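Heads up, one of the protein chains got dropped from this complex, but the rest are sitting where they should.
Presenting chain A:
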Amino acid sequence: MTAALRRDPDPDASAALERLLSRRPALHAGFLAAQAQARRHLGAAGLPHWAALVGALYHANAGPAVLEALWGIERRILPGAGLDTEATLWQATRTLCRHAGSRTTLAILGPLAARLSYGGDGRELAARLAALAGLAERAPDALAPLAAVLAQVMQELPPEPMAQWLADGLALHATDRRRRAAYFGLEDPLARRRLADLAGAVRFAPHEERLKLVTQALFGLAPEVRVIADPALIRPRLAGGLLLMPQGFPDLRAEDAAAFFEAAVTHAACHGAFTRARFTVGRMKPVQIALVSLLEDARVERLAARAYPGLGRLWRRFHTAEAASARTVASLFARLARALADPDFRDEDGWIAKARALFERAFTEDAGRQGFVPEIARILGHDLGQLRIPFDTKAYRVEPAYRDDGLGLFDWDETDPDNDDVLELVVEAARLRQEEADAAPPDSAPAPAGGARMKGAVPQEESTIAGLYPEWDHRLRTELADHVTVRLHAPAAVGASALKARLDAAGSIAARLDALMRRARLDRPTRLRRRLDGEEIDLEAAQEAMLARRLGELPDPRIHALKRRQGRDVALMLLLDVSQSTADPVGRDGESVLSTAALAVGLLGAALDGVGDPFAALAFASNGREDVRITELKRFAERWEAALPRLAGLRPAYSTRLGAAIRHGAAGLAAQATHRRVLVVVTDGEPSDIDVEDEAYLAEDARRAVADARGQGLDVFCVALGAVADRAAAAIFGRRNSFPITRVEELPARLAALYFQLTVR
């Protein structure tokens, strides 16, 4: 949407328009006022431009209400707005009217106008309107549902992320109107998640990786953080193993964000490390619950600060409550929090002094005893009651803001049924537990669709038997000869354009691989000794030649040495696990493990194509020992391009009979005549199959297969996706030879790098 002004508008446009509108009494008065205002702020030179814009919208049959609405907006923005903004405003509205109709346009303009304050420059509004006009051109049907939630969307997203969110919706549901309406009406959970990502992640995302490492280093655990777009969530909240992070903190300055999130995440990790059990609610009053949470916060922070005094300093930064005489819950609680965190803080209040004394005594006695917290909370809560200081559950906010809201510290199932006071809290806690369940990977959703399709496809599939392989029975300690049938299944023919597009999109990774590849091709120089000619003398050989001469023998003339970068001599066989579990989604984009792995293989394949290493890839799955299903993605002799459609056509199904796949892969690789032969298995789980009950059987067989392959002189490695696979792989391949990738999203960036790490000296 470009807002271009006509270079030379009719100088009398304004007057002409005025004449035209004088016949529309409903509009005329409004027009005159708007015209006067435009003249005042845009000047006589700007007026014809303005009139042309208004005229264009009028002639587009926008209807008086739309015009009135825009004039209303102008009243607020015109003092600051320039002609460009004006042009965008009017032209975008015209586009909206043309595509979505004036009623919808009005519904859109309403929430937009409501966000305006007097004296702004209107740029934000113009940018939003332009984005909306862009949407109207492509999917006018989306605007009506969007208008209903536009206020919320704008509340959460600045113009640019909002445009991104709109574009995402279009891209996701380019054709399906019904699903598009659900997205833009925020009924689609994905739309909400995307909104939350764009809103909250703007602030938290840059710190996420670092903070994960910080808590891992300090406490040996990394709470998973999820940014939640929920206006009711004002403080971070612990929910099971998750830390729910509000999508924004209104008072947080950008320069404080790093420290703030560090404080929040380390505080949550303290609970993970030191809050051993959840507190029982029983008959506790809301004020006591808040106190328990406050005291427990102080307890775990103290415990952590014993080992890490720097954390104590970090947290104290955010305690800004000053000593005061106010006796409200908000003030008292904030001061108490500070008093417990900061020994130098002076506060004369009797209640705080008592709380401090009680806490200090209990903490010195046995800091690890979580039970003293509710005991003190009961006393202090009772005192507050005696002082007739009311506690308002709704208005209460945990201070400082980095601390979690405490709801996650309680076991709400144990609430006394007569305890009506905490009903709201119970509801709130339960609601977020629902959120927690929502946030868990929805592995049930995509699987049935894919599974059903596979079931339909099986009978028509053609397969040829590729070989019979033995299997190792660890109980009998013997190989069962010809126990497993490996079948070659023809790859599904699918257009590779989507995969190609994703490969192109991964440009930054490809660029890094490119650099790696150049280095790989130029291997480190090696010194070649005993040459007839060369750039330096081989001292060893020269010595011997001189000796031989003195002894009267015929010297060996090969006394030179030269440095050469020798060519690489490596062949790779890649085994890709395509069992059903690879249908699980990873990351935010909803890509599955398999499609991420396919992308990774695609990148690696392109890189290898550049280096010239012989390379083959197989996909494997299994459906019992009679049907270990191998799909050849690329044979050694084939060109790389041939593999792309097959890679794109991979569908997850069946189980993982790893040993048979390794044996088949090793057999193919062993025939290669290169100096090094590398077999890499990419898998996301432990070996399993439908006809095997003994858990250890397939793992032991795979171990055996790996040992056999090594015996043939192959280097066997495993890239393990996720923690389960990592544990399994370490046992099968050995710790040194398995590479865990905990975040599957990183696989594309890591796989090729790993390969070069393994093969470049």
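Observations
As a convention for this text, contacts are C-beta pairs under 8 Å (C-beta built on N, C-alpha and C of every residue); 3 or more make two chains touch, one makes a residue touch a chain; residues count from 1.
One rule holds in what follows: contacts and distances are computed from a predicted model.
Per its UniProt record, the hidden chain corresponds to "Nitric oxide reductase NorQ protein" from the list "Phenylacetate-CoA oxygenase, PaaG subunit", "ABC transporter permease", "SoxAX cytochrome complex subunit A" or "Nitric oxide reductase NorQ protein". Within the complete assembly, A:262 is the residue of A:124, A:188 or A:262 that touches the hidden chain.
Touching the missing chain, out of A:309, A:350, A:495 or A:612, is residue A:309. The chain omitted from view is touched by exactly one of A:544, A:569, A:609 or A:745, namely A:544.
The missing chain, though absent from the display, is touched by one residue of A:24, A:138, A:177 or A:210; that residue is A:210. Hidden from this view is one chain, which touches chain A at 209-214, 216-218, 220, 262, 266, 307-311, 313-314, 527, 540, 543-544, 546-547, 550, 678, 715, 717, 736-737, 739-740, 742, 757-758, 761.
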